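With one protein chain withheld, the remaining protein chains of the complex are depicted in position.
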Amino acid sequence: MSNLIDNGQTKLLGKFLDLSVYRQGLLTSNIANIDTPGYQTKDIDFKGELQRSLSGATDDSSPSFGPTVRNVPDLTTRPDGNNVSLDRESMMLSETSLKFRLAVQLMKEQFKEVSMAINDGKAS
Amino acid sequence: MNLFGVMEVSGSAMLAERQRAEVVTSNLANAETTRTPQGGPYQRQHVVFGTAAPGTFSHELSAAGMNMPMAMNDPRGQGVKVQAVVADSAPPVRKYDPAHPDADAEGFVNMPAINPVEEMADLMGAARSYELNATAVQATRGMITQSLDLLR
Partner (left out) sequence: MMIPPVQGFDINAFQPAGAGQAAGLSTGGLGAPSAAGAPTPFLDTLKSAISSADQINSDASQQVTGVLTGTGGDVHSAMIAVEKADLSFQMMMQVRSKIVAAYQEISRMPF
């Protein structure tokens, strides 16, 4: 069972979903603070975090380590010190939503495959 | 913090932008007000935004003593709050209008230092930010709905 359900593909998709949710939280913070003086846009290194979790730790059970949050470089800062870009955040919002949806669909496929394996080829 | 908490952050921003719009509207409405209960013309007001934890999830968590080490320092917990409503320090504008009931000895009236164009721009900015945060709520809601879809 440990290999049947908790396989590499499922782990990858699960981590992808976790990171997408985390990024959504940061995007929301950025958008919420679009008019706050001095606020700096924040994001995570999505690809890097995903790769690290796949190659590194076999089991990331510690909830106190979130992904590393950093300031986004190469953004123009307005006179009030805020560098949140409406365009960037809107675009990221769409992208994150779509990728999340994709990962959910792929995860469902995984479940279906396992289910068929268990039930001798019948759907459930 | 899960996606429900994320929606609260957007909610805090929508509230803050709405409060900003209210202050701007008040400025516009009182652009010609020469008499206030404090005496003198209306003083222009503006809001000061600041980051603040939205307050519901993370604070309830720490109050309940739950072991969530990320709660307090979670960079996603950055909601917005109107820290203060500040009266503008600009002096009133003196307008020459001897026929005005509040004209002084030389025929000048002290009018509020409010520029309607500036206020309108501020109002539009508030509306645009409000809309952007509403879009963010929709996006987050979509993700939650998608999660539920995992169970067919």
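Annotations
Letters A and B name the chains as they come in the text, with residue numbers starting at 1 for each one.
We take it that contacts are C-beta pairs under 8 Å (C-beta built on N, C-alpha and C of every residue); 3 or more make two chains touch, one makes a residue touch a chain.
Just so you know, these numbers come straight off a predicted model, no measurement behind them.
Between the chain not shown and the residues A:V21, A:I34 or A:V69, the one that touches is A:V21. Per the touch definition above, the residue from B:L3, B:A52, B:V93 or B:A113 contacting the chain not shown is B:L3.
Taking the complete complex into account, A:N119 is the one of A:Q51, A:N71 or A:N119 that touches the chain left out. For subunit B, the residues in touch with the chain missing from this view are 1-5, 57, 60-61, 64, 66, 68, 71, 144, 147-148, 150-151. Touch with the hidden chain on the side of subunit A covers residues 1-6, 10-11, 14-15, 17-18, 21, 59-61, 63, 104, 107, 111, 114-115, 118-119, 124.
By definition in this document, only the chains that are shown with their structure count from here on.
Inter-chain spacing, taken between the CA centroids of subunit A and subunit B, is 30 Å. Put simply, subunit B touches subunit A in their complex at residues 1-3, 5-7, 9-10, 12-13, 17, 20, 48-51, 68-70, 74-80, 125-126, 128-129, 132-133, 135-136, 139-140, 142-143, 146-147, 149-150, 152.
Of all residues in subunit A, only 17, 20-22, 24-29, 31-37, 39, 42, 63-64, 66, 69, 86, 89-90, 93-94, 96-97, 100-101, 104, 107-108, 111 touch subunit B in the complex they form.
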